[in-house]
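Selected chains only, in their assembly positions.
Each chain gets a letter, A, B and C, in the order it is written, and its residues are counted from 1.
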Amino acid sequence: MARIDINCDMGESFGNYIYGADEAIAGYITSANVACGFHAGDPSVMSRTVALCREHGVAVGAHPSFPDLLGFGRREINATPEEVRDYLTYQVGALMAFTRAHGVRLVHVKAHGAVYNMAAQDKRLALAMAQGVARVDPALIFVGLAGSLLIDAAREIGLPAAAEAFADRAYNPDGSLVSRRLPGAVIHDPAAVAERVVRMARDGTVVSITGELVTVSPDTICVHGDTPGAAELARAIRQELAAAGIEAGPLDPLLLCTRRPGC
Amino acid sequence: MARIDINCDMGESFGNYIYGADEAIAGYITSANVACGFHAGDPSVMSRTVALCREHGVAVGAHPSFPDLLGFGRREINATPEEVRDYLTYQVGALMAFTRAHGVRLVHVKAHGAVYNMAAQDKRLALAMAQGVARVDPALIFVGLAGSLLIDAAREIGLPAAAEAFADRAYNPDGSLVSRRLPGAVIHDPAAVAERVVRMARDGTVVSITGELVTVSPDTICVHGDTPGAAELARAIRQELAAAGIEAGPLDPLLLCTRRPGC
Amino acid sequence: MARIDINCDMGESFGNYIYGADEAIAGYITSANVACGFHAGDPSVMSRTVALCREHGVAVGAHPSFPDLLGFGRREINATPEEVRDYLTYQVGALMAFTRAHGVRLVHVKAHGAVYNMAAQDKRLALAMAQGVARVDPALIFVGLAGSLLIDAAREIGLPAAAEAFADRAYNPDGSLVSRRLPGAVIHDPAAVAERVVRMARDGTVVSITGELVTVSPDTICVHGDTPGAAELARAIRQELAAAGIEAGPLDPLLLCTRRPGC
């Protein structure tokens, strides 16, 4: 039976500022990437978010970022790989403390925004990030863009890696994402999105923006929690997965792309 | 044989800013309170500081603070006890990640500056802080001013507590510290300071500013790393302790004030 | 003909975080207190907010705060008066630059949150704040709680002062505000709020929570932009003012409480 993880960024409120729709979406996802205070989130938000995940049986992961609250972690910063490694260690530790506090386990780490995108194409940076995680706990699962250097880096140092695909993003024929600046980059129709998720989970394929069948065999599929209708979209995905007989469940080290040749 | 821990704040540099004399003092102390990024310190400084402690066999503790880099954590902020609890959990976790990264153990937690002083006199705040630590790891040792509510709070929730005295601060007859605003509050003569440390460690007493013998029976004595001549002072203390046949060593859960009635 | 200023906090978004309903409310107010980056706001938000004010003919004021984005400026910090004076100078200057950029004038300064409340009862702090403003431009109008030390401080150094009342807050018989922790402290009924505003503007009185008639003779009345229905409330106030023949207009130095004996 096919199985897929549905992940979503959570805990991105900060102080007086509310962001996302965590409570509405928590019932429809299987993993949460919890912000750690560098691009979003603060200690109290982190604590509440981990408690929310526990309540809904959602697996908790860290969502570390560049230190850039003002830019929401979306701006490239030419920090050194060593600095970024230390940023990841710091943030993973901070969130791990809250998982201990709430009696749950920290399962995975998925970097946020600009640092995720930069490392997907920069092996030295990706390796530094994987090391920043592995030295805290080598059993943590490192989530990265399917086919990217994030996956290669984790494999190289023996850290479990999970390949990620995006539910609502268009793909190029080579398996890369269509740039957000191009028309059609984001798919808004819930039915189309749900259908793509089923296909990726069941067949390991997606139809590219130019019509070719592309191999994308993810361990986890990202849904966005900060778009209007995010909860409805997540619900539609779960419904279609169930209808297709595909189990939705958190990342399982035994089933990861790390273990598949060519992942 | 008498035994005492000598602790010092470390890792208080930040980015381009250098602070303290960590390398000079590391050879003379037995425990380090490592800043966690809220009043001082940053991820890379934390990593280097834990590595330095490891190299010198210095026990590593967390030194959490209010989030106030501009005020160096020395200004009172009327945050709620719940907020402060979450601040401590966050910072303890962040530092714990670096102790894992460097293969050492996180031994204790000593709050910094304003939040330490406020909690010494505010039971609700002290309890929140002790809980913020205990829920990460109930074996962590909570360092607090000898005789203060910090010690009471830790005992109340079953967290190991260590009573702290200050090497270079004058005491009032009731065992409290003479306010820094008063003349004679800080003792600058290394010989006098070393002699006081020996007396506190061996006899459990200190001569108050008005001449009375006061009972102060600390588990750990704080030396300041950010004063001129800090390393010389620490060296003098170690020399006098050795001369008096008193062992200097990190905090030991079996010997803590928690286990002494009336601590 | 009676005249009153209606002020509202604006520009409290930050980076990716949206806050308040600035666009909806801009048409119904006559003065805006624009956040300056310390508790909320960022350079781009400040620029957009000043542009919005210009578009609607709303007078622009600075809304400086303690440096506490995490606490939204609502937490007391025991900074020194000199530090706070410098915080105000800095923030007033930063906003003044955007008023120059958009070709409008900076009219007033109203401190935010905790620092406003603390200074209302602390003359030394209030004086430092007034000086922090006056040394940038002695023609700036300093807005403070009617009858508080903020007003006294401004008068003492010759800075124009404007007395502020609150549209939706209950008053004690002595003219102070009922603590938000007590029932009835906030009035939610738009008709009741509008009626109170008219009475304060026309008669200089308000009915206290215990039924007594209290003298409150404000130059400006604060409406809150971050409560549900804020724009409707502001509209209702403007409508009732118009119906009562009371002009709504920005602060005018010639009409301020500073010029009234006993203000």
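Convention: a residue touches a chain if its C-beta (ideal position, glycine included) is under 8 Å from a C-beta of that chain, and two chains touch if they have at least 3 such contacts.
Here the structure is a predicted model, which means the values were calculated and not measured.
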Quick one: how many copies does the complete complex have, if 3 are shown in place? 4
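By definition in this document, only the chains that are shown with their structure count from here on.
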What whole-Å value do you get for the distance between subunit B and subunit C if each is reduced to the mean of its CA atoms? 44
Please compute the C-alpha centroid of subunit A, do the same for subunit B, then give the distance between them in whole Å. 39
Provide the list of subunit A residues touching at least two other chains, using ranges where the numbers run on. 42
Would you pull the subunit A residues touching subunit B in the complex into a rising list? 37, 42-44, 46-47, 82-83, 86-87, 89-98, 100-101, 135-137
Show which residues of subunit B lie in contact with subunit C when the two form their complex. 67-68, 70-71, 75-79, 114
Which residues of subunit A touch subunit C in the complex? 14-17, 19, 40, 42, 69-72, 74
